[in-house]
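For this depiction, one protein chain was excluded, whereas all remaining protein chains were kept in their positions.
Per-chain numbering from 1; labels A, B and C assigned in written order.
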Amino acid sequence: MAQPCRLPAGGRIDRAKPLRLRFNGRDIEAYAGDSVAAALLANGVRLVGRSFKYHRPRGILSHGSDEPNALLQVDRGPGRIDPNNRATVVEAADGIAVSSQNHWPSLEHDLGAVNDLLSPVLPAGFYYKTFMWPQSFWQRVYEPKIRAAAGLGVAPHEADADRYVHRHAHCAVLVVGGGPAGLAAALAASDDGARVILADEQPEFGGTLLHDLHATIDGAPAGDWRAQALATLAARANVTLLPRTTAFGYYNHNHIALVERVGDHRARQDDRRPRERLWQVRARQVVLATGAHERPLVFADNDRPGIMLAESVRVFINRYAVAPGRRIVFATSGASAYAAAADAKAAGLDVTLVDIRAEAECGPGPAMLRARGIDVLPAHTIVGSTGRKAVTGLIVAPVDANGIVGPRRTLACDGVGMSGGWTPAVHLFSQSRGKLRYDDAIDAFVPGTPAQAERSAGAARGIYDLAACLADGWAAGGGAARDFAATPSPTGFRPVRALPTDADAKRVKAFVDFQNDVTAKDIALAVREGFESVEHVKRYTTTGMATDQGKTSNMAALGLVAEILDRPVPQVGTTTFRPPYTPVTFGTIVGSARGALFDPIRVAPLHDWAAAHGARFENVGLWRRAWHFPRPGEDMHAAVRRECRAVRESVGIFDASTLGKIEVVGRDAAEFLHRIYINAWLKLEPGRCRYGVMLKEDGFIFDDGVVARMAPDRFHVTTTTGGAARVLAHMEDYLQTEWPDLEVFLTSVSEQWAVIALQGPRARDVLAPLVEGIDLAAASFPHMAVRTGTICGVPTRLFRVSFTGELGYEINVPADYARAVWEALWARGQEFGITPYGTEAMHVLRAERGFIIVGQETDGTVTPDDVGLGGMIARAKADFVGKRSLARPDMLKPDRKQLVGLLADAPDLVLEEGAQIVADPHQPIPMTMLGHVTSSYWSDACGRAIALALVSGGRARMGQTLHVTTPTGFAPARVAAPVFFDPKGERVHG
Amino acid sequence: MAEQAARRTPILAPSAARPEAAISIAPMVPAARFALRLPEAAAKAIGSAAGFRLDMAINRSAAARDGRLAARLGPDEWLLHGPETASEAIARDVEAALAGRHFALVDIGHRNVAIAVAGAHARAVINGGCPLDLDDDAFPPGSATRTLLGKAEIVLLRPDEAPVFRIECWRSFAPYVLGLLEEVGREFAGA
Amino acid sequence: MLLVTCPHCGARPEIEFRYGGEAHIARPADPSALDDRQWAEFLYFRSNPKGVYAERWNHAHGCGRWFNALRDTASDAFLATYPAGQQRPDLGGGR
Partner (left out) sequence: MRHFSLRTLLTEAANAHQGWARQWRAPEPKPAYDAIIVGGGGHGLATAYYMAQEHGMRNIAVLEKGWIGGGNTGRNTTIIRSNYLYDESAAIYDHAVKLWEGLSQALNYNVMYSARGVLMLAHNQHDVQSFKRHVYANRLNGVDNEWLTPEQAKAFCPPLNISPDIRYPVLGGALQRRGGVARHDAVAWGYARGADALGVDIIQNCEVTGIVRGSDGAVTGVETTKGPIRTPRIGVVAAGHTSVIMAMAGVRMPLESFPLQALVSEPVKPVFPCVLMSNAVHAYISQSDKGELVIGAGTDQYVSYSQQGGLHITTHTLDAICELFPQFSRLRLLRNWGGIVDVTPDRSPIIGRTPVPGLFVNCGWGTGGFKATPGSGHVFAWTVAKGEPHPINAPFTLDRFRTGRLIDEAAAAAVAH
């Protein structure tokens, strides 16, 4: 029979919309509105998983996000498979396939269940005491075994096929939780037009009202009140309703993160829609109306499939029209289970209720139930259960006021609803750093002093009566005090830790943390071994560390600790609540930041041209730069050789646009640069350029670049590609905070100006026909000069500079014109064999001339003198950024690492960059290292390999032979001057 | 001899905005843009320069004649905006108006790219990456500020009553900014 | 993510800002007059208290201005923000 456990009527499911899913390969029929858990129960499925450690058969414990047991893999198609989904929150959708986890070979027959038999030797923390011999076995034998046994589901193997997005939002009031308290809060808060967001993690708003069939509010059935409230809220333009949205993190300054499930509940994913959306809300006021979690009872074998929370039994019956069993025993220490029992009876089920409390303590509940024909056994404890893959009976026994347990008796049943009282969901409050307060009357921690603009309301604050919840919510939403009339809720419970038993408590398995298989005796053991802090107990036993983060177990665990230590509960305290409230997919948090949107890919104006001309690119920071331009059949080495040759012999063209550029303007511009750079700037003439080096205050090289004086009060500063942003930030910092009196303004023009470097003996010939208004003759436009004019009719700042050692120009043009200018140069240069070159050739060319690259020859520990630029320091300057640090004792040592050239004895051996240098390769390890190779290339121009290196006392070692590491050993190399080509630097003047 | 002025190759091809669509994300045509820096006190004293109002509150913009606009991004910083063809005129006029003062006028016409985001879901799409409150109360017409969109810095403007937002970013970030907006906007496209 | 009140722009999300460490450590007018110990104090040594801290923030992705703030490093609550160059406000009440 299909859906044998479906009740014939009732529920909020849509019987007109049947659907079908699969569980472990079997067809499961369900209706729209079902959760997977409801669908499984409707089909008589009880056993849905195996526990973490002992592989105990497990069923469904709860109906909501606190579920620790029923974790399933869900398969929604390729790239859409994931583990550890709580069956109680996954909505049934047509075509999804779900399966159980953590067993082999099958759910029914799981060999891992031997662990249950071995459990006497596997108590909390057993692994700290063993697996130590022989030493090597830990990693080779024990650990792999432990790892394979642990873990729950199987991680996906395919890339996620779904999309995720983010949304930032602001509101006056964010209400979390749409039960009676939250609805009332939202109504009150939105009354005057203020922006209100109401979020609830369930598909429908209403919280407990969704399954409370009998209560009335202000004279109307609670369901009607709920519908009315929702209609009112939906009609208000200032209200945003977010169903299926879990608030999972409460961060500083009322920043709340929520995840909205947009796609999974739909049968077919519409590709335009994201699967999930991360909301980041900044709220002026937050109302937490997150309800309370029911506590399981701790007794032997309280984990059998079919044993559930009492309120969950009620939810399955009333909301999903599912009978979790035909003969149900409710076991309780409090009042709320009586309502569940009454509803179960009303649904036609066979019901018995066992209450640990004496009859006198039970209030009107027993009479009410007996009047309905329900057997009520007050003053009874639960000492066990029967059954294995499904509960078949609950073993109860009378218990007197002194805890003396009488004879056992088994109540045959196929379902149990247990209730050990309630725990307010204070997770978000606590995350917000609010201080919790222990309320003895309800044996629970409740919100105390808030740390942010926050109010808790309703059951989240330990208020369990419906009318009181409504009034509390209304007030939290800022409403003027008002009363709600509602059916009184049966409330109150007696806190019990582990139920009294006649068995040897030291030996039974009474579960506290279901998922992690932590029992009451594990907690006792931890305390016995000195783990007295509740945080230690958590870590030693792993209680509260499972995917439910202790929602059902924390109170029991800390209660047990308090009991054993005989300390009041507040002295034991709780463990720390941390985000997320329920597990959140990485995808949600990542949002759109995937693939091309992971990090911006910055490309220069000539990127497309380079791509079309076969460039291979390299990543430099966020930039993608042309690395080299291989021709068909060429490898990188050949391409770079050809590119270098073209520059040395004729002309090469290079996209240098990524250079940072800063326009420094104002009367004090020169003075400002004078303080920022190590060298002198006051006397630089307009129209001239100078190479500058800047330090951080600690004296180490920070950046370098050519600076041009465009006018007395205007400089064009260039920085390294990677340094652009931080150099500007560094300059702004000094300008604003140290020297606010200087009249200087800084503007980034890195992307205003594209830079085309035209380098080589024929550079002028290529350039000349395209330029107007600039006399290119060497005499009037010498090396290290700058001119303005036009090129191809567009304005240019034309620099005569060279990072290659050849006659060269850097042609700055407004970025959108770069492509046209480049193409014009390209056309002009054809007759000279103009060759595009990439960053690699650029590196070789500059190394041949011994020019440093900040970040390659330097690493944040290198001073100007170390790289041979000590001479640049303007001695006359009293101060510049970093100057004082250069006078520290360690900066003056003769054995500092200094930049030198290195020539391997084997001329064609290209040493490895990063290779270490020693004087004696035969010394014992650890060896004394003298330095390392910073740059190393094959140089056609030199006809041999060349390298730059930082070597201790290097300048005093000229001509010495040192030994450089290679992948296989050492290679001898001679220390030389760090200039390999055109040592006098004459070619730039050509 | 240069035969003719080189043509412009913007990084994003401009397209027409469709404010009536549920969402419209359209790169805009090139424009004239300047970063103007001027001490706060001077701005207060002169009120406006070359037709650009300068003494508005920080993070506010003001339209000027001929499709021009000044947005105050900080105490001493304005973004001046106008049609592409007005570039030289703006430079000339502002230089003239501020002559003798301490100021910086820097052409950033090619540094920035603009994207217009319009339509009923414009705010939702921008808030897909921008953390600011774009509600009318918090970001009324005339607002202009530097902020972030995902991992890119942007200037976000809402020049006037029209429900059209303008996002300015640096050139090399434009493909990312457009890509992020389109990705977030997919949900609403064609809706 | 903190909500930082820029003196010019109002409350903005922290990601628009760059942190600048302890405030009111002025660069010495004449660094060469300091001995190595004093220079190291300036460069590296910080009060790093658990409690109220005067610190520098830059509204990098906003108005670009540096300013100072008093923040309680135990609670992360801002007590005041004020322009660079101004004295640390006296909040009274000790600490």
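Assume a contact is a pair of C-beta atoms (placed from the backbone, for glycine too) under 8 Å apart; a residue touches a chain by one contact, two chains touch by 3 or more.
Worth saying up front: this structure is predicted, and the values here are computed from it rather than measured.
**Student:** Using the whole complex, pick out the displayed chains that touch the missing one.
**Tutor:** A, C
**Student:** Which one, A:Gln135, A:Thr449 or A:Gln830, makes contact with the chain that was left out?
**Tutor:** Candidates A:Gln135, A:Thr449 or A:Gln830; residue touching the omitted chain: A:Gln135.
**Student:** Of the residues A:Gly530, A:Pro894 or A:Gly959, which one touches the chain left out of the display?
**Tutor:** Considering all chains, including the one not shown, the answer is A:Gly530.
**Student:** In the full complex, which of A:Pro105, A:Gly219, A:Pro889 or A:Gly959 touches the chain missing from this view?
**Tutor:** Considering the complete complex, A:Pro889 is the one touching the chain left out.
**Student:** Among A:Asp270, A:Asp608, A:Glu831 or A:Asp859, which residue is in contact with the omitted chain in the full complex?
**Tutor:** The single option touching the absent chain is A:Asp859.
**Student:** Can you list, in ascending order, the chain C residues touching the missing chain?
**Tutor:** Interface residues of chain C facing the absent chain: 1-2, 14-15, 18-19, 21, 36-37, 39-41, 43-50, 53, 55, 71, 73-76.
**Student:** Residue by residue, what part of chain A touches the chain that was omitted?
**Tutor:** 52, 80-84, 120-121, 123, 126-133, 135, 138-139, 143-144, 146-148, 150-160, 162, 164, 249, 251-252, 255, 257, 280, 433, 504, 506-507, 521, 525, 528-533, 535-536, 539-540, 542, 545, 547, 549, 576, 578-580, 583-587, 589-591, 593-596, 598-599, 601, 618-621, 698-700, 702, 720, 722-723, 854-856, 858-861, 885, 888-891, 912-916, 918, 925-927, 929, 932, 934, 965
FYI, only the chains that are shown with their structure count from here on.
**Student:** Express in whole angstrom the distance between the two chain centres, defined as the mean CA positions of chain A and chain B.
**Tutor:** 33
**Student:** Return the distance between the CA-based centres of chain A and chain C, expressed in whole Å.
**Tutor:** Distance between chain centres, rounded to whole Å: 28 Å.
**Student:** Show the residues in chain C shared as contacts by 2 or more other chains, in ascending order.
**Tutor:** Residues 13, 64-65 of chain C each touch two or more of the other chains.
**Student:** Which residues of chain A are in contact with two or more other chains?
**Tutor:** Within chain A, residues 280, 282 contact more than one other chain.
**Student:** Using the touch definition up top, name the residues of chain B that touch chain C in the complex.
**Tutor:** That would be residues 58-59, 73-75, 77, 131-132, 145-148, 153 of chain B.
**Student:** How about chain C: which of its residues touch chain A in the complex?
**Tutor:** Touching chain A: residues 1-3, 13, 18, 20, 26-27, 30-32, 34, 36, 39, 43, 56, 58, 60, 64-66, 75-76, 84-85 of chain C.
**Student:** Along chain A, where are the residues that touch chain B in the complex?
**Tutor:** For this pair, the touching residues of chain A are 163, 165-170, 195, 272-274, 280, 282, 592-593, 596-597, 599-605, 622-623, 663, 665-667, 743, 745, 747-754, 769-772, 790-794, 813-821, 824.
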